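A protein chain is absent from this complex, but the other protein chains hold their places.
Let's look at chain A:
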Amino acid sequence: MEIMQLHKSPLFLKIIFIVSLAIIFFIGAITFKHITVLKKTSTWISKSYEVNIELERLLSHVKDAETGQRGYLLSKNKSFLKPYDDSNEEIKKSYKRVAELTVNSRAQQRNLKKLQYLISRHLNYLSKTLYLVESKGYNEKIVSTNLVTGKEAMDSIRVEIEEMITTQKNLLQYRQNDYNSTMNYTPLLIYLTLLITLILITIAFIKMNRDVVLLKNTVHTLSVAIEVNNLSEIIGNFGSWQLNLETGTYTFSDNQYRLLGCEPQSFEACAHEYLKFIHPDDLEILTEKTQNIKSHNILPPFTYRIIRENGEVRYLKSMGQIVTISSDNKTFIGTTRDITSEIDDQILTEERNRELESNNKELSAFNYIASHDLQEPLRKIETFISRLVSKDFNNISASGQQYVGSIQKSTNRMRVLIEDLLQFSRTNKTEKNVVNADLNYLLENAKHDLAQAIEEKKAIIQSNNLPTLHIIPFQIQQLFINIIGNSLKYSKKDVAPIIKLTYSQIVSNEEEFLPNTHHCYHKIAIEDNGIGFEQEYAKNIFVLFNRLHNKNEYQGTGIGLAICKKIVENHKGFITAKGNLGVGSQFNIYLPVE
């Protein structure tokens, strides 16, 4: 895995570069060494040849001396002695030269000494023979012996010189071999190292090429991302900025300029220019917020105002953060959003809310007065009439008595209306005491409230086990009272009412009239065997003051079921009604499962 990673890292290229460099240095060093060896060898070769020449020359000088001596001996002509005399000097010169050339070879030095001895011996013989001949009455025999000895000496010189030349040749051969052995593997080594370098460079090239392609793709992706960002900045009404903390240079995005009401990049991005736009009252908060950045590494969101060139005031919200992109290059990045419309909306909403609140207060005060304060004079009228009836009824004429009865009926109806209205307005109230309450208990309370009517009608109320729900208890109790009361009221005259309450849990999309969501609901169905109603009126019966029957047939204010609807809505539930004229009606209450 690490190796796989290695060839992707820039380190790989560095390693290749260093290795290649080392190889080139190595090749250079080897080449230098070989050239030096070559130079030495060639010096050696020329030296050897010189030694050979000089030795030949030495031999020829010795020969010259002998030839001269012989010529003189034969002719007695003094002119033959000239080369003999000169050769002595020449031999010395040549000898010296050979000694200089072979100073590094001990074997040759040894040979040379031997040669020197042989030459001087030979020369001695030559001079001795000459001397014997020049002296009067020389012995022919001695001269002849001397000549023979001289010839032997000359032969040994020849042999010696021959040997020296051979030694020199051997030395040269040895050098040559040495040089050859060094040179033999050098081309292969250079070739191999060059090959390796070539491979490495090729790999590096491939890698670099791949990197370039990758870089191109990345640059492409990046420029697309930048364009997308520019677009989203425009639609999102925000801009962005950067501050390189090392160099102190700022960059503003195009939309950052637009937020200020300027053309993109129309002025140099810097703090000084930006501060010119800030509302004077907000300069303090801006400097205060930006002061803490370096210690906290973060600029928490805050809102300030700017003034555009045309004098328009806009609300901006900024936040930022210091990020470390490469090892020690810290950049302070941030975004700014124009929240003017949000703030305007907020102000508008607040205003509307206040208006609504005061309207609501007025309305509930009106409701309270209408229902509560109206009860007071009504109660007095009723009380006075009850007194009139109990005290002076018999003193009133028959028609007067009838009028009193009508007044009683009307006031009674008015009282019911006012009480229902009061209840309706109280159901409206938002103070909700939502607690867990047992529906069975609430149903019992409702039955208790309706005890008189139940007894009168001999009604039977059945219920299976109802659950305990999270509700506003007194409202649900009222709901039961109103619906059961409704069933009792609209019962058939000759049939004892049977009212059935059943509980189940349902999913909303399986149920008629409910939204097509998948929420769970508690369903309480209340079914009766009363007079029922036509299904087309099912929705109307929940509308305030809406009645299906004439008030002379059935008493009612048309508020009861409206209250039921309100109660169910207070619980975020639904209520539906199903009617079957002459058979009965069913009310379904749906309360959401928490």
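One rule holds in what follows: a residue touches a chain if its C-beta (ideal position, glycine included) is under 8 Å from a C-beta of that chain, and two chains touch if they have at least 3 such contacts; residues count from 1.
Keep this in mind: contacts and distances are computed from a predicted model.
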| item | value |
| --- | --- |
| Chain excluded from display, named as in UniProt, from "Succinate dehydrogenase cytochrome b subunit", "Response regulator receiver domain-containing protein", "Putative spermidine/putrescine transport system permease protein" or "Nucleoside ABC transporter membrane protein" | "Response regulator receiver domain-containing protein" |
| Contacting the left-out chain in the complete assembly, out of A:Lys216, A:Lys276, A:Lys380 or A:Lys409 | A:Lys380 |
| Of A:Lys47, A:Arg175 or A:Arg426, the residue in touch with the unshown chain | A:Arg426 |
| Per the touch definition above, residue among A:Arg70, A:Arg158 or A:Arg415 touching the missing chain | A:Arg415 |
| Contacts of chain A with the absent chain, listed as residue ranges | 372, 375-376, 378-380, 382-383, 386-387, 390, 415, 426, 474 |
